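For reference, the structure I am asking about is given below.
Yeah, one chain of the complex is gone here, protein chain that is, but the others are all in their spots.
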Amino acid sequence: MSNIYYLPSHEYIRVEGAEGYVGISEYAASQLGVVTYVDTPEEGDTFAAGEDFGAVESRKAASDLFMPVDAEVLEVNDELVDNPRLLNNAPLEAWILKVRIEDPSQLDGLMDQKAYDEFVAAQQH
Amino acid sequence: MNRKLYDKLIFELSRPGRHGADLPSYNYSHSACTLPEGLLRETAPELPEVDEPTVVRHYTNSSTNNFGVDTGFYPLGSCTMKYNPKVDEAAVADAAVENLHPAQPADSVQGALKIYRTLEKALAEVGGMAEFSLNPFAGAHGEYTGLMVIRRYFLGKGDETRTRVLVPDSAHGTNPASAAMAGFEVVEVKSLADGTVDIDDLAGKLDSTVAALMMTNPNTVGMFEKGIPQIASLVHDAGALLYYDGANLNPMLGIARPGDMGFDVMHINLHKTFATPHGGGGPGAGPVGVRAGLEQYLPNPRVVEDAEGKLTVECGNEAFGRVSSWLGNYTVYIKALAYILTMGAEGLAWVGPLATLNANYVKESLKDLYLLPIDGPCKHEFVFDGLIDKSGGVTTLNVAKRLLDYGFHAPTIYFPLLFHESLMVEPTETESPETLDAFIEAMRAIAHEAKENPEFVKNAPYDTPVSHPDEDKAALEPCLTYAELMEPR
Partner (left out) sequence: MNSHRYLPHTGEDIARMLRCCGVTAVDDLYADVPPQLRLAKGYDLPQGMSEPELRGYFAALGRLNREMACFAGAGFYRHYTPSAVTSILSRSEFATAYTPYQPEISQGTLQYIFEYQSMMCALTGMEVSNASIYDGATATAEAVNMAVASARRRKRVLLSATVAPAVAQVLATYASGAGIVIEVIPEDRGTTSIPEMEKMLGAGDVAAVVLSQPNYYGIVEDYSGVADKIHAAKALMILNSHASPLGVLRTPAEWGADIACGEAQSLGMPLNYGGPGLGYLCCRKSLMRKLPGRVVGATTDREGRRCFVLTLQAREQHIRRQKATSNICSNQGIMTLHAAAYLSLMGAEGLRKVNELSSAAAHSLAEGLVATGAFALRYPERPFLNEFVLDIAAPLTADEVIASAAAAGIVAGVKLDGSSILVAATEMCTPEDINRYVELFKPARK
């Protein structure tokens, strides 16, 4: 998968043309307990790269979510509202937001799959 | 306490037509007003219909599912669960405040106002501060109030650049949350391996944008911040103020005063250090004290004494604002004052040393079995990082739950965040050596069980009204009212 990029805070953005799907990496999902709630923004909200846009909550922890690139929210994955555990089961399918990417050049500053895998491996040491 | 669950809800005891209170049948000259239909509720609220004996028996039985300080030892770190004196409740009745309205004329409430002033002065003496406001309702509310005093102080000087508050990474969660509510940006200061503030890290972060450093001393691992004189001068040299979180004041009674350590603003949790009951979560009180020069910024309303000694309730122009409708949780003040007067100057001075002795005694008696990450004399509390022998996979949570079977409340667990398996014990000064010995024996027995039969420990507790409640389910499918409980799922 060459169209997926990651932040060091473990969010991914899967790019499809001018749009992207934002979620959390498999590694991040494995580190969370049972996800009990996903706090999401509304359609039409805009965020700058690195800005926090929501949070993933487990029973006794909460992790903020950061936006990989400047983006406008096109769609929120409503399925996660009803069944937050999808994030534990299949984080790459269970995207959180569909966004419009404002500036594709920002993707260059993110980690690709290979760089991210190495980053995670380094973290586990 | 009970081992068997009393599981009824009051709603389940309801039978139509029953009632538990009678009201007078006065003949007023005017009948009740008839408000237009549109202003009245459409249906009566769904409240239970129960007779008085049923209500009393329900709550009495329900209380036996509970564990309080009066039930047994409550070594909950950072919570100072000391004995709550019974005469303090009698003092509330004696003080005759029950039927005083907070807006009634000052000359009819001189007794109540005198209690406020007397406690305020006593706390100023113990804290080494110039003046206190008792208005804040709880510790976190006190933190917020203290930070607003600081904010007002800088704005009063025309200094609008101080937008940041420094908080050690070991701090109680309320510290950063209060700073954020008061409109400050929170910056974390690192701790050293012994849990004390990393002074180099602090120095690097102090500049003209910093309004205050918030500290607990002793800190949340129970260690005295011995660098405090240096910290105070660094903070003051940078033009910032030093805030004292009084959650851990207890071991300092009789030893040292925050004001003398260089703190400018502080709060005290009366429900911790001054023995007022926690009431299952409140009401508490979080009086805020300030050094001379900051009094005028304390919140409104204030209790003020005139030249003849008459007390009145007034609002000042320089106060940062208001944090309560009236003067706060009044009955809590009466209990705290009763405690101070009972202990007296000498008795209070024994509180800190004995709290510290108790903590060290327990620590020394268990450190061969539980991992002590920070050695040396602690103050009122200390932290173990779980069992030394972790081979059986028994966690701090397991140990805490097993303690319940032995008839003790659990220590504070997984706080502070500095260690993975934090288990924080605060015995307080009102526990006898015999109680501590029994606790030590239970902790030692659990350590052996963890080795011999770890699965048994992991499945604890066994002798409690309920065991292993499904907390994931509670969070995933929140059911927060009786009406929801009755909905088919």
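Every chain is named by a letter (A and B) in the order it is written, and numbering of its residues begins at 1.
Convention: contacts are C-beta pairs under 8 Å (C-beta built on N, C-alpha and C of every residue); 3 or more make two chains touch, one makes a residue touch a chain.
Predicted model, so just to flag it, every value in this text is computed and none were measured.
**Q** The chain left out here touches which displayed chains?
**A** Within the full complex, the chain not displayed touches A, B.
**Q** Sort through B:66, B:208 or B:453 and give me the one touching the missing partner chain.
**A** Only one of B:66, B:208 or B:453 touches the chain omitted from view, namely B:66.
**Q** Looking at the whole complex, which of B:98, B:160 or B:308 touches the chain that is not displayed?
**A** Within the whole complex, the residue contacting the unshown chain is B:98.
**Q** Kindly note down the residues of subunit A that lie in touch with the hidden chain.
**A** 36-37, 39, 41-42, 45, 55, 57-62, 64
We adopt the following convention: only the chains that are shown with their structure count from here on.
**Q** Please report how many Å separate the Cα centroid of subunit A from that of subunit B, as a whole number.
**A** Taking the average C-alpha coordinate of subunit A and of subunit B, the gap between them is 38 Å.
**Q** Using the touch definition from the top, list the residues of subunit A that touch subunit B in their complex.
**A** Within the complex, subunit A contacts subunit B at residues 33-34, 36-37, 57, 59, 84-85.
**Q** Which residues of subunit B touch subunit A once you look at their complex with the stated criterion?
**A** Per the stated touch rule, the residues are 471-472, 475-476.
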